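Here is the structure we will look at.
With one protein chain removed, the remaining protein chains of the complex are shown where they sit.
Should a chain be cited, it is by its letter among A, B and C, assigned in written order, with residues numbered from 1 in that chain.
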Amino acid sequence: MPDPQRPSTLGDEERVIELHLPSRLGYEKVAMDTASAMAKRMGFPLDRVDSLRTAVSEAVTNAIEHGNQHDSAMKVVVVFTGSDDGLIVDVADQGRKRLDEAATERLPNIQQVLQSDDKGGWGIWLIKELMDEVQFSVAPTGGNQLRMVIHLDR
Amino acid sequence: MPDPQRPSTLGDEERVIELHLPSRLGYEKVAMDTASAMAKRMGFPLDRVDSLRTAVSEAVTNAIEHGNQHDSAMKVVVVFTGSDDGLIVDVADQGRKRLDEAATERLPNIQQVLQSDDKGGWGIWLIKELMDEVQFSVAPTGGNQLRMVIHLDR
Amino acid sequence: MIDDELKVGTRQRDGVWIIDLEGDVTTFAEDAITSAYEKVTGEGAKYIVINSRQSDYINSAGIAILIGVVTEVNRQGQKLAISGLSAHFQKIFRMVGLAQYADIYAGEDEAVAALQKLVQAA
Partner (left out) sequence: MIDDELKVGTRQRDGVWIIDLEGDVTTFAEDAITSAYEKVTGEGAKYIVINSRQSDYINSAGIAILIGVVTEVNRQGQKLAISGLSAHFQKIFRMVGLAQYADIYAGEDEAVAALQKLVQAA
């Protein structure tokens, strides 16, 4: 058997996993499952894994629905970067619709939502509540990008 | 809430999921977990999911070890194509070493292996035993490509 | 292939109507959940339990559907409880504030027992 050649240190680039998904609702579940499989293997406790599952599914759903407007020719790209400190997940769409900054700062309120016709608007707020860090930016490819970070506390 | 716009038929292209992994042993587990999460959601029975896990991990391990020679700058690309009939998994490396056709047709035998210094050589044979269809080809990118198909029997 | 359908069932246990949800609670669940709610309301339901059976994927669109049910429940003067959620989704439902409008119970039996007390008091 050849020597497994396991280097003791690794640059970030070598730890990057990329997942390309079609812009079709349902495929956010693949990103959710890949994220949770990685997080479990990295030793995150189960309640943190559940939080990551919800955050990833919300971000990918938004990329499909809003960023790519359900255009199935457009891709959602999810990049996982693991390190000893935790896991970074970047979700990028192709930006058919530009993410409005105000939308990232809303604090939805159930009393108001009950009066309103739109019962939604919980996704970004949930991601921010559940993850340790959340940043919005423009992806290298020009679309919207959401970066979420979950720390390994040990 | 916007109409989910769920089309009743979809071209193959829209159902394709791509996973890019660094050429480092251990990352085959990410492919294995993504494959099994998809297969479970597609309704494969658990013993078939286990077979797929083993086949995918063997193919990705070969791509890392042999095809990309543990060069961590090289990627392994795994493409999952789901359909009503089953799941196709393509595993492509960047072909630092070309897969030898004879290697794909070996029937390892434990009596012989016990006499030999190399106790390995089970990977490709196992993939062929466990999957419904297996094909070897040259990837569009020039590397080795292994396609495995697992059918949904219903 | 990847879009599990939600299975929704309705049944009655001594004055309490139960809406069973099995599968993903996402935007695709809207018609099924709304119809089940309308069905039990048409049967005269005053006390309703939404009972999740192994729904390990509830997203914000699913939560929006349930908030829609709460709106109707308030309008109709019904009483709603929710049961069967995992610890994670119990937490999410509390974060969102749904727990202010529907008591959350771990199991169906507890939810039904709590509502039956109200049936008897009525």
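The rule is short, and it goes like this: contacts are C-beta pairs under 8 Å (C-beta built on N, C-alpha and C of every residue); 3 or more make two chains touch, one makes a residue touch a chain.
What you see is a predicted model, and the numbers here were worked out from it, not measured in a lab.
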Option from B:Ile17, B:Met32, B:Ile88 or B:Met131 whose C-beta touches the chain left out: B:Met32
Residues from chain B at the interface with the omitted partner, ascending: 25-30, 32, 47, 50-51, 54, 57-58, 61, 109-111, 113-114, 118-120, 122-123, 126, 129
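What we mean here is this: only the chains that are shown with their structure count from here on.
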Least hop count linking chain A to chain C through chains in contact: 1
Centroid spacing, where centroids are CA-atom means, of chain A and chain C in whole angstrom: 28
Interchain centroid distance [CA atoms averaged], chain B/chain C, Å: 41
Inter-centroid spacing, chain B versus chain A (mean Cα positions, whole Å): 25
Residues of chain A whose C-beta touches two or more other chains: 25, 27, 29-30, 118-120
Residues of chain C touching at least two other chains: 1-3, 27-28, 61, 64
